[in-house]
Structures are given as C-alpha cells and as structure tokens.
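This is the structure I want to talk about, given as structure tokens.
A single protein chain has been omitted; all remaining protein chains appear in their positions.
By letter and in written order, the chains are A, B, C, D and E; residue numbering begins at 1 in each of them.
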Amino acid sequence: MPQNKTNSQAQTRQPAQQNPVTALDLPIPAHKDLPEPVAQYFSKCQEKLGLVPNVLSAYSHNLEQLDAFSRLYNELMFGDSGLSTLEREMIAVVVSAHNRCFYCLSAHGAAVRQYSGNPLLGEQLVMNYRVADISARQRAMLDFAQRLTAQPETIEETDRQLLRAQGFSDTEIWDIASLTGFYNMTNRLAGAVEMQPNPEYHASYRSADEPA
Amino acid sequence: MPQNKTNSQAQTRQPAQQNPVTALDLPIPAHKDLPEPVAQYFSKCQEKLGLVPNVLSAYSHNLEQLDAFSRLYNELMFGDSGLSTLEREMIAVVVSAHNRCFYCLSAHGAAVRQYSGNPLLGEQLVMNYRVADISARQRAMLDFAQRLTAQPETIEETDRQLLRAQGFSDTEIWDIASLTGFYNMTNRLAGAVEMQPNPEYHASYRSADEPA
Amino acid sequence: MPQNKTNSQAQTRQPAQQNPVTALDLPIPAHKDLPEPVAQYFSKCQEKLGLVPNVLSAYSHNLEQLDAFSRLYNELMFGDSGLSTLEREMIAVVVSAHNRCFYCLSAHGAAVRQYSGNPLLGEQLVMNYRVADISARQRAMLDFAQRLTAQPETIEETDRQLLRAQGFSDTEIWDIASLTGFYNMTNRLAGAVEMQPNPEYHASYRSADEPA
Amino acid sequence: MPQNKTNSQAQTRQPAQQNPVTALDLPIPAHKDLPEPVAQYFSKCQEKLGLVPNVLSAYSHNLEQLDAFSRLYNELMFGDSGLSTLEREMIAVVVSAHNRCFYCLSAHGAAVRQYSGNPLLGEQLVMNYRVADISARQRAMLDFAQRLTAQPETIEETDRQLLRAQGFSDTEIWDIASLTGFYNMTNRLAGAVEMQPNPEYHASYRSADEPA
Amino acid sequence: MPQNKTNSQAQTRQPAQQNPVTALDLPIPAHKDLPEPVAQYFSKCQEKLGLVPNVLSAYSHNLEQLDAFSRLYNELMFGDSGLSTLEREMIAVVVSAHNRCFYCLSAHGAAVRQYSGNPLLGEQLVMNYRVADISARQRAMLDFAQRLTAQPETIEETDRQLLRAQGFSDTEIWDIASLTGFYNMTNRLAGAVEMQPNPEYHASYRSADEPA
Partner (left out) sequence: MPQNKTNSQAQTRQPAQQNPVTALDLPIPAHKDLPEPVAQYFSKCQEKLGLVPNVLSAYSHNLEQLDAFSRLYNELMFGDSGLSTLEREMIAVVVSAHNRCFYCLSAHGAAVRQYSGNPLLGEQLVMNYRVADISARQRAMLDFAQRLTAQPETIEETDRQLLRAQGFSDTEIWDIASLTGFYNMTNRLAGAVEMQPNPEYHASYRSADEPA
C-alpha cells in the first residue's frame, strides 16, 4: 500500500486522515511493525496481486482477528471444493450487489472480470445478475445465494433440491451456503466502517485482452 | 475432502437420517475418527457446555473450514474487546432474530439467559429487542446491529456517531460490526442447511435461579 | 392480579408506575372495584390459569371494550370449530412472530407449549415456523396465516384451494382467516401500548413433563 | 354450527353462486331463518343505512362470532371516546388503504365521505392519506395508525409522545390503537374470503350536496 | 382552469398560493400568454374534456418539456396499438395504485370509469386490481405491469411468456412495458411536486348511466 512506502520511524501508526482505509480511527500498524508472518503474508499479496487488499490492512489493527479472518477467507475461496474459483467470486459479487457493498463489489467484481476473462460478466453481476449469460447450473447457484441473502428465513428443502437438480452435491451446497454467508459478513463489516477498496480494482481487467 | 481419505471403517460416518444435524448428507466423521486436536476441542466443549454444539459437528465434514470458523468464532466471542461477553451474545440474538435463524436463536438465546441471569432478557431479544429494559448504550449497540443487518447499504457516519455518543471507541465499533457480520454469516449457513440446535438449549437457563 | 391484593381503599386505581401493564396511564380499576361479572371472570382466570392475563387488566379501563373483546376472543379460541385449540394457538404464534409482538408471543408461545406438550414446537413457532415438524395440513394452515398477515392484498382463490386440498372446509377457512385477523389486531394493540406479558408465561411449560 | 342444526327447509341456505358475499361456501341463513335479535339488528341496519352490510351477512353463518364481532365493532366505532366518528372512520380507511382491502375501503371510504361531507377527503384517504388537507392532530393520528399497521414492531414511547403532543389523552391513544388493530383484523378477514362490498357504497356521498 | 379566466395583464403568472396546481412556485404562464399552438391544445382539452388537465398547466412553465411530454403521452395513450384505450387506462391506474399517486389515480380512475362504463371497475383498480372481474388476458397484462412496477429487476422471459400465452404480440408487450414505464414516470413527477388533480375528476362517471 502506498501509505507504507514513505512512513518514517516516528509515524508507525497510519494517520487516520491520510489515505484512510476505513472511517474508523483504528491503530493500524505500519508495515514495518507487523509481525513477521503477517508481513510475509502482506508481501505475498503485494507480489501476487500488486496490492495489499485494504480489508487486510484494516483488520491488522487486531492481529488475532486478521489471522482468523484470513484463514476462513482463504479456505472458502481457495480450499478444496467442487466450485471453481470463478464460481466462488460470482457468489461474492451477487451477494455484495444485493447488499450494495462498495468495497466487495469493487474487489470481487474485478476478480470476476479477471477469472472469467469476460469484463461484461463482471459488470452484469454487479448490476443485475439475472441478465448474465451463464449456465443453468450457475444461475441456480446464484439464485440460491440471492434468496439466502435476501430472505434467509425462507430456505427449505425445495431450494436445496433445485441445486441438486443442477448436479450440485451436498458438500457443494454447503460451500455455496458458506460463501453466501461469508460475503454477508464482509459486506456488513465493510459497509459499517466505510472500507475503501484499493483504487487499482476499478480499472483492472476491463478489457478481454488483459492477461488474467 | 482430505479427512475422508483415511476413513477405513464402514461405520465411522454418522448416518444421515439418525439425529441429523443438518438437512445435507455430509461426510461427518464419528468422534473417534476426528484428528486429535479436534477431538480435544470437542471434548472440552462437552466438558464446559455439556454438549458439542451441532454447528461444530456439521463443520467437521471439512476440518479446514471447521478450524478457520472456530478460530474466528472464538476470537470474536472471547477475544480482547471492550464489549462484554453478554453484549456480544446480545448482538448474536438480535441479528438472528431479524434473520429468524432457529439454530442461532436457540443457542445464543440460551447464552443471553445464562450470562445475564435474566431469562426474560433472552426472551425479549428473541421476540423484539425494542421491548428490553437495557441501557441506552446497549440499545444504541443493538440498533446499530439491527440496521446493519437489515439495511447495510445505509450505514453512514451519523450511525457511527450515535455509537460514539454512547461511549463506544472506534475499535469497539469495529467489534460490533464484526459480530453483526459474523452472525449474518452463521444465520445464513445454518438456515441454508437447516442446522438443528442441540436440544439442551431450549430448556436451559429458564429460571433466574439456575446457576450460569 | 397479585399487585392489587394489597391495595388500600384509598388507592383503588392502579398506580401507573408500579407494575404497569401498559405504557399508557389508563384508569385501570382495582379488582375490588370491578363489576361483579368482570370480577368473577377474572377470578375464574386466576383459578384456571393461575393469573389474570394482563390484556384483560389493560382492557378493564373500558369495561364495554373488555366485554366485547373477551367475547370475541373466547368465541374464536374456544368456540365450535374444526380447528383444534392447539391449531388456533399455533396461528396466534405465527402471526405474532411476523409482527414481533412480545406480549402475544409470550402468552401464546406458552399455550402452544402447553397444549402440544412439546416445548420445542413453541420455540420453533416463535422463531421460524418453517422449521417445525408439523403435518402438511398444519403447514398449509400456517402458510396461509403468514401470507394473509404479511401480504393480505394478494390472497386469492389459489390460496384457498391450497387449504381445501389439505381437507379444510370452507367454514374452517373462515376460522383460519378470523384467527389470523384477530391476532393481527391484538398484536397491534399490544405493541402500540407496550403491553407487558404476565411474568409467569416465560418459564412455563418448558419441559415436556410439565402437566398441561 | 348450532344455528344450522334447526334449519329445516332445503331452500333456506343462500345459494353460494348467486350474489355471493364471499368466495367461501358458507351456510349463510336466509333472513327469515335468523334468530329474532339478529333479524332485528339486520332490519335496523336496513332502515338506517339502506342496506345490511355484507360483512354481517357473511358472519351470520356463525351467530356467536357475529354477535361478538358486532359488539366489538359497535363499541369501537360508536362507543364513548374522545375520537369523533369521522376520525374513527379515517383510521379505518388509512389502515385499509395500506392493506388494500377492497371491502373496507368501499364501506369506510363512503363513511368518510358521508361524515365529513367532503367527498375529496374520502378519495384522498383511499389513495394516499398524506395528501389530505387535515389538521396536525388528525395527521399525527393517521401517521400513528399507518406506522402501527406497517411496522407494528417499531412503535415506542416517542410515537406515543407525538400523539400526546397533539393533545391526545392516553385513553384516546388506546382507542387509536384499538381501531387500528380492529381494521387490521377486518382487512385480513375480508381479503381472505374475498368479501364483496354492498354495491351501494361506491356511488354514495360522491357530491358534497348529498345529505349525510 | 378558472384562475386563467380573470387574469389581468399585470398578473400573467399564476399566483402560487391561489388554486395552486403544484407545491412548487413555478412560472406558469396565464392562458393568454401561451404560444398559439399550446393555447389551441389547451382549448381543445377544455372542449373535449371540460377541463385542462392540471398536469399540462404544471408543465407549461417549460414549454419544451410540455411539448415532449404531451407528444409521448398522446402517442402512448392514443397511438396505434393492439391495446384498447381502456386497457391503457387500466395500466395507468394499476401502476398509480402501487405508487399511491393521488393525481394519476384521480385522473385515470375517472378514465377507467368512463371508458368501461363500469364505475365499480375504476374503484377496484384503485383499491386492489386483484379483485376486479376482468378477462384472463387483462389480468395477465396487469400482473405484468404490477410486477414491472414493484420489482423491475426481476422481469425475465417467463414473464413475457405469460403475456404471449394470453395472445399478446411482442409489439403489444412493448406497449405494455412503455405504458407501465410512463406511469412510473408521471407518478413520480406528480408525487414529487404534489400535483393537484382537477376537482372534476372525483365525482365524474360514478354512475353507469353517465354518458362516457
């Protein structure tokens, strides 16, 4: 993150007003003050993504929460599952669109554009997933995520049967539910603290030629 | 999933139909097949709570998710915070009441009855938190959790100011947001898979005399 | 009502601040000042239920309304009908859950626990009736009550046909509609005046062994 | 039901298809088969209103319910209260407009036109009460009725204070709440059974010159 | 409109307080100051309708907008289409009922009463179109208009198929959508500026005998 590049020793806490990642005044440590494993994790993000996602910077004021959150995030998004990475990102965007979460739509909209190589798809999921040209399987998955987000009290066996009819196994249904839940969590945290997405997200993967 | 790869005995998987903890057919391992640290964690639950919460049994079909979920849960509910354990449980119940989550209302309703020593308070938060006789600080906290749950897209600085006016610090506001997000996650997972609360919850802590 | 037992002659009106049954300052007469038939009705309640429901005490500031309300209540809940008393109480709870009425959920949640001998059922109807293990007939009845409560403008012949398909006669459909309407009335009156349920309700019939 | 037990002639039940007052096939007795007090009540309606309101005909399949309903209706609409008859009818229309109840809007819309001598007022309350040119007191009363109808779970002391600030006493607040509740009941019963308003309502009191 | 008849030269702008057609202080020209084509259009309205609809007077503060609006209005309501004029007016009322637009319900409710010769139908569409005794074709048309008004993001091929199944062509579906859109526009403009319907609407066409 840029704000870390010029931090002098005397300014180890990020000034709240300058490039704030949230609207809260949190004791976010400077990069150099992060414990080694966290610093390594952040460096790895920088390397692979070209940025440290602001959600991680924000969580870093509480290293225990950062650790637990990151583990769950990585497990759900990159762990073993019958759902492809793109499908997991699609769920992230559809849930975040319902909740109108600026941070998550920016970050995961970019990820859908990246993983699909289809910038239009990213736009469609942000705006109204019902217009997207996707498979019946993916549509059923997103309908379930949408309903579980908007009316969680109404999910019943018939809803699960619609997923099974599209070939989803019961462990995959669990994963769809877990991911839907996860983004209902992050949407609320990001919204509550006005988390700012890294500016790099907005322009990235806007062209189908851009290497993913 | 890895944990199943070494399952050898035909009887080690919990029969789906008998005392099912969810409506999904998940490869939930028998207690004796759990890896040692998980078995220890479950035994500790049994000891301290008199039961292994069904949410943990359900998650145990995926030990990586179980681990990440448990860490986040324990950090948010029992980690360092300016919020008391009762206040964290109060948020759990109010969020779950909005989402009408049977599992979470049963488990955390019992926890509110337990930690408060006030069975009536638990009932009120389940039914309509606005009728509860609580402090202005707690009411502001619950109003924020309610609004963040129902209309996450509308939270702004004025909402955070209402919390600061009641003495909440910015890290405590983060914690309120994190907890609200967390139960919006678990409500959706539990609802999606029809997770069954342990039957012990319903009758427990119904009398003010019952030792917490 | 117990609080009236020690009222001295000079204090025939219940003090508004002490054990108030509503948030309004209403001229609620002391028990000894009630007209004979009302006093007898209240005594009968005390005998049979162990309490005089606070809704009756509240209404007693207007004896004509009390009389009319009680007649309608008793006719709908205990009059001739193809619906069992438990089924009528189930409707009461489901309607009150939608409207989040603390008074009615407390009183009728207890009644469902009592009449069913199934404490879990009472909890489920309070929290989310969709998770309850009930007959298809009862589920159709509660779905109708729920829809009529939440979207009264949308009920049409198809909705009534769903009830007939479960064996409900047209007079029973009338009764389901009447009961649903009735609790939509009481929920609003109780909510508007912050009516307090008698404290006895909360702990009662929490165990399946408790005699109904 | 008891009233049918003594029905002797095959023709005394109103044919369901001809001029049906509801979509249900109910054993509505012919006028000549009504018990004397009911027949007198209906005759009095005919005399004073020029019609027997269909809601009474519909209820007459169950004479006990008819009696209890009529008592409550008459007490709330014509009993002692600080609210004028017009104000009570205004509440009826505003509640029924929210619930889009054809029967109640027809009957009570006509009553508002009649009692106010202002046909425009009746139309406005049916369409959107916020456009009506009424006193601040009446507006506060209708805002309370609207909120209690649409979001009963949110009413609190501040809402009651808004009424007190307009001069409403606590017993009048009770009456506003009772009336709001009552029409939330009748709207649901009428909607559930597709109750047909007497055709006379629609054209009546459309001109300010028409004698009330 | 009466206010224009006696306007002296010095008072070419309508006084905002006297017979205002909106709650805005707009530079509405006096009739004599209108450009010739507009004056002719208004005179034609007066002749044919017995009034100049207030929406036109209101728009006349901006003659370009008035011209464009009138053209679109006339094209949609009176241009070539497979929809009858009555059907177009029915859509107007159903959309306006959802949006609770006093102006449009008054004007188009009268039009439905006029074109149908059925005063009851006008009332029903204002109150709850689901109770109207209309053809399956018209019901499908109104269901589409209702859903497109209330949940525009959910319309999909299945919705269009329901219209085609009732015999609507694709250009007629376009017209239904255009009309539904148009009244969603006018409802919002009229509501935003508190546009007053011409008083003549309310009493007109209340009797089936009244010549249309």
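Heads up, the rule we're going with is that a contact is a pair of C-beta atoms (placed from the backbone, for glycine too) under 8 Å apart; a residue touches a chain by one contact, two chains touch by 3 or more.
Quantities reported herein were computed from a predicted structural model and do not represent experimental measurements.
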| item | value |
| --- | --- |
| In the full complex, displayed partners of the excluded chain | A, B, D, E |
| Among E:Leu26, E:Leu56 or E:Met127, residue touching the chain not depicted | E:Leu26 |
| Touching the absent chain when the full complex is considered, from A:Pro29, A:Pro53, A:Pro119 or A:Pro152 | A:Pro119 |
| Touch criterion as defined above, residue of D:Asn128, D:Asn187 or D:Ser204 at the omitted chain | D:Asn128 |
| Option from E:Ala39, E:Leu86, E:Ile173 or E:Ala203 whose C-beta touches the chain left out | E:Ile173 |
| Positions on subunit A contacted by the hidden chain, ascending | 97, 100-102, 105-106, 119-120, 123-124, 126-128, 131, 194, 199, 202-203, 206-207 |
| Hidden partner interface residues of subunit B, rising order | 153-154, 156 |
| Those residues of subunit D which, in the complete complex, touch the missing chain | 128, 130 |
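The rule is short, and it goes like this: only the chains that are shown with their structure count from here on.
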| item | value |
| --- | --- |
| Greatest separation from subunit D - chain, by CA centre | A |
| Most distant chain from subunit E by Cα centroid | B |
| Classification of the subunit B:subunit C interface as same or different, half of numbers criterion | same |
| Length of the line joining the C-alpha centres of subunit A and subunit E, rounded to whole Å | 46 |
| Averaged-CA centre spacing for the pair subunit E and subunit D, given as whole angstrom | 31 |
| Length of the line joining the C-alpha centres of subunit B and subunit E, rounded to whole Å | 53 |
| Multi-chain contact sites of subunit C, meaning residues that touch two or more partners | 100-101, 128, 153, 156, 194 |
| Touch-based graph of the chains, sorted into line, ring, star, complete or other | other |
